[in-house]
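Yeah, one chain of the complex is gone here, protein chain that is, but the others are all in their spots.
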Amino acid sequence: MKFKVFSELSYEVYMPSTFIFNIEGAKTVNQTILEEALTIEPQFKLEAFNSQNGTRFLRLEVDNPINFKINYTAIVETNYIIINERPLRGEAIISKLDAEVIPYLFPSRYCQSDKLQRLATKEFGGIMDDYAKVVAIADWIFNNVEYLSGSTNSSTSALDTISERAGVCRDFAHLGIALCRALSIPARYFTGYAFKLNPPDFHACFEAYIGGKWLFFDATRLIPINGLVKIANGRDAADAAVASIFGSTFCNYINVGCQAIDDDFKPYNYWDNKEGGLCYG
Amino acid sequence: MKFKVFSELSYEVYMPSTFIFNIEGAKTVNQTILEEALTIEPQFKLEAFNSQNGTRFLRLEVDNPINFKINYTAIVETNYIIINERPLRGEAIISKLDAEVIPYLFPSRYCQSDKLQRLATKEFGGIMDDYAKVVAIADWIFNNVEYLSGSTNSSTSALDTISERAGVCRDFAHLGIALCRALSIPARYFTGYAFKLNPPDFHACFEAYIGGKWLFFDATRLIPINGLVKIANGRDAADAAVASIFGSTFCNYINVGCQAIDDDFKPYNYWDNKEGGLCYG
Amino acid sequence: MKFKVFSELSYEVYMPSTFIFNIEGAKTVNQTILEEALTIEPQFKLEAFNSQNGTRFLRLEVDNPINFKINYTAIVETNYIIINERPLRGEAIISKLDAEVIPYLFPSRYCQSDKLQRLATKEFGGIMDDYAKVVAIADWIFNNVEYLSGSTNSSTSALDTISERAGVCRDFAHLGIALCRALSIPARYFTGYAFKLNPPDFHACFEAYIGGKWLFFDATRLIPINGLVKIANGRDAADAAVASIFGSTFCNYINVGCQAIDDDFKPYNYWDNKEGGLCYG
Partner (left out) sequence: MKFKVFSELSYEVYMPSTFIFNIEGAKTVNQTILEEALTIEPQFKLEAFNSQNGTRFLRLEVDNPINFKINYTAIVETNYIIINERPLRGEAIISKLDAEVIPYLFPSRYCQSDKLQRLATKEFGGIMDDYAKVVAIADWIFNNVEYLSGSTNSSTSALDTISERAGVCRDFAHLGIALCRALSIPARYFTGYAFKLNPPDFHACFEAYIGGKWLFFDATRLIPINGLVKIANGRDAADAAVASIFGSTFCNYINVGCQAIDDDFKPYNYWDNKEGGLCYG
């Protein structure tokens, strides 16, 4: 699939500040950036660096009080795999996990899986295979947590959401991750551009490591899950925020979009196809 | 029913300290203290005072580092009512509540009902009458929270228990209260001596205000609910702790007991008799 | 002192709902309501009831989806006492407290004093007399917590504020109360109309029980502390909210005011007069 994505963010900066942005499409085996352009007005020196998993960070230092705008556009080709097979039938074998997957078993800032083990085991522990467990987790969140714009803030965590039962995509993702890890299933945060998201915005979802692959889940069910362009992965939003800001600034404008370039986009949702999981690789 | 109850507590006191004890049987319309004795070794001046709802407090000031023991025994006659009738069929009408019941609608230290409204409404909101709602709450707690000695401490609250899913009688009571209040049903904490509690200890349960009466619930199901001698009511354990201590002390011994004096004690449990609620008055 | 106060609140009601309002001036020994008027449009039956400490509640039941407005105006005469004397020099003697003051020693929903004992003892424990301790608490809050409109919400508690260090008048009051109780000084929440508060709004402060009297403190220092008309006291905002609402509604308008009628208002602030505490009785 090919998508055209863009984001525009505008900031007022009150004192010398550093920004770390995650807005560029990730470069992975399954996702290719065909074209892209990044502009800043006024011009600043940007520094780019990558994490191991393909996430691309932009670092920008602003020395003086100023207003600036950052603008990203890209055409991205994504390939996903639908996995119908046996591997999804098993259970996580921690002793077989690659070393780099291990950290995704541990609790993190917004995903206090250590506190949710009894709840997760009670609700989902009896389900036999890992893929079915994570589908059940995502279904449970969809059915029990209300999607409510403005109900949470940047310090809201999975532990808040499990009791307060309202949140936005970020909170749905954090709770999904926390419940997976509470069952010893590695899980990570996923941010991206999302086709058909209404109103348009950055989107947050999660991936669970099942049968040696990162399977994709979206407990909000707001979009077809095959319409995403990955920006970043991380343990949770602390690692993969759209903008991590060190200083004093105010974001006064944000505009995000994602369009399918091909005509033949066929929505795919795991909740209609319980046998087949989707993997962005 | 007649019960013989006793409690012995022993403290090491390291600096001038004040104790407020709730260990005496409450004097209410439905509970009569037939005999009682209170001793302290060495002797201290005790001051007694009562709250409006019949709870009896003992205040004791210790000026010097010392070890002391407090000992209470009583024979208490309790009368409870089984309510099978129509009043239980309705829903709480806040506009009809007496003024003194209103505070039991509000959140308190260990019962953050304000944060559990969505969860409570989702799980129990569809149940028609209030008594059935509270039975469902107590059943849900019994089925979803593990009774686990030592798993919690004096700062554990309903908000912790709803996510961590383990606790002791106090935590079961707090969660019951919080879920009731989240549905606009007044609820209060109840402490007492409990017949057949094993191991013997002070017990904590809760009462919900339904059809103009305080109905009794015990989500732990550890005891027959008609075997209690009430010590205190309060909004939660902050109001009705066995001992509130201001100073520096250590409790090095505690021994509690409750025996039925009559031979004909017939256990009653609302969970076996869903039509009939029990009220201590 | 005489003040003219008013408040107007307007609500959209979506389903049958019950409101409990605290907007009327309290009737106490030291505060007299000279005139008052309460109107509701459209007309509803209101029920009034009082708590023991003079707080006046209004209960209003709305059966149908509707918009309504409640309007209160009053002329109130207040008398306060400035206490310069010896009683303020001592320390709280719990064994001498009246029974009705005891509950104000215990932790409550927004004032988790049980968790702040070490902090309070470290910061303020070495100060000799209770009045000086509470002045130090209010000064510390003023100096260490940022007054920031919109930084908190209705579930923010003293435990949040002690770490996050920002809040509004309600949060300043809760933290003051929690720190007092952590030192075994009874403390309670105070809401009222406040002269010279800018922008005009309901105001929240706290009172500490020292030398047998409730002394008044305002850690925000936003107003002269002798310009208040008391509405309610309570353990914290859970007891004394302007509006406790059971149902589904939205407040779409609020307007509050307080003017001195006498010409000779002389602002008094304990922080300029460390020897003299103010008591509304």
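Order of writing sets the chain letters: A, B and C. Residues in each chain are counted from 1.
Criterion: a residue touches a chain if its C-beta (ideal position, glycine included) is under 8 Å from a C-beta of that chain, and two chains touch if they have at least 3 such contacts.
Bear in mind that the values here come from a model prediction, so they are computed numbers and not experimental data.
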item: Among the chains presented, those that the missing one touches; value: A, C
item: Residue, one of A:112, A:163 or A:233, that touches the chain absent here; value: A:112
item: Options A:79, A:155 or A:273, residue touching the unrepresented chain; value: A:155
item: Per the touch definition above, residue among C:2, C:165 or C:196 touching the missing chain; value: C:165
item: Residues of subunit C in contact with the chain not shown; value: 115-116, 118-119, 122, 144, 146, 159, 162-166
item: Residue ranges of subunit A at the interface with the undisplayed chain; value: 18, 20, 47, 49-51, 57, 59-61, 94-95, 99, 102-103, 105-109, 111-112, 114-115, 154-155, 184, 238-239, 244, 246
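As a working rule, only the chains that are shown with their structure count from here on.
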item: Topology of the chain contact graph, where touching chains are joined (line, ring, star, complete, other); value: line
item: Subunit C against subunit B, contact positions shared by both copies (same if over half, else different); value: same
item: Euclidean distance of C-alpha centroids - subunit A vs subunit C, Å; value: 44
item: Centroid distance [mean C-alpha coordinates] between subunit C and subunit B, Å; value: 30
